[in-house]
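Written out below as structure tokens is the structure these notes cover.
Only one protein chain is missing; all other protein chains are in place.
The chains carry the letters A, B and C, assigned in the order they are written, with residues numbered from 1 in each.
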């Protein structure tokens, strides 16, 4: 399974994608910063990342998940620093022969991301 | 839940999307035509659709799923006629506050699409 | 004389019958699903092997158990679908 991981302080640009002839399912997920936290309107969230460890843990998670749910390619981009409301903090693309493996991998990946990858929302900017 | 449905003989152009301030998850799925059927290399699949009924059934499915898994907006585009290998036959976008509802809706939608919506792969074009 | 019912054939049903659309004269008091199938299989014997897998729709909705078909209705033969 091809794995591409990027951690970047810049706005996420989903990379151009040219699926292979045997790709039957392309799933893309974007997690956007929402405009409120509890009852408070915000304009941005601040993310912090422990970059070398986050990259390593992301790769380990994806390698294990790729063995359980064989997919063809996974791309993960996580932004850090200040991310404005409405913009993606994370982008995930999964390419697979059939949608079942892709959905399973994406769902499990997001769960593990949120328990194991050293990335934090550290502050919000009020409107 | 906003529902947009299109059935088209033309290449699918995912519509420009501007999520609302409370959208936290955008999921996109594309089902592509794969380059082989069994052991045979193909260059395209021919889809047939019973258009008025397909549109109606798609809407009914999405309305029911939106009650079970509240999302903000769903867009479905299904292409018919000849769809070349590597191009999407279906595009689905789900916008929701959190990814859980979106993933549940997408997964269930694809299952019901494949059992209830009058669209058929009727022929393949060998390479 | 009552309007005929319009019958649409899709995918393998169309291939079996050799046409996409036909009309069938229908009694004013309508037909049950079973009677409709009798007429269909009588008119199109090639449908016999498809009978078990084909669902019927009336006016763009799957036929509910107990529904009747009346003159002027649009009926469609829906073989197992394979979209996506």
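For the reader, a short list of remarks on this structure follows.
In the analysis below, a residue touches a chain if its C-beta (ideal position, glycine included) is under 8 Å from a C-beta of that chain, and two chains touch if they have at least 3 such contacts.
In this text the structure is predicted, and so the values were computed from the model without any measurement.
Although one chain is omitted from the display, it touches the following shown chains in the full assembly: A.
Of the options A:42, A:73, A:90 or A:105, the residue whose C-beta touches the omitted chain is A:90.
The omitted chain makes contact with just one of the residues A:22, A:48 or A:87: A:48. Interface residues of chain A with the unshown chain, by the touch rule above, are 31, 47-50, 52-54, 56-57, 78, 89-90, 110, 113-122.
Everything that follows uses one rule, which is that only the chains that are shown with their structure count from here on.
Per-chain Cα centroids separate chain B from chain C by 27 Å. One simple way to say how far apart two chains are is to compare their mean CA positions; for chain A and chain C this gives 49 Å. Chain contacts: chain C has no residue touching two or more partner chains. Residue positions 31, 110 of chain B are each in touch with at least two other chains.
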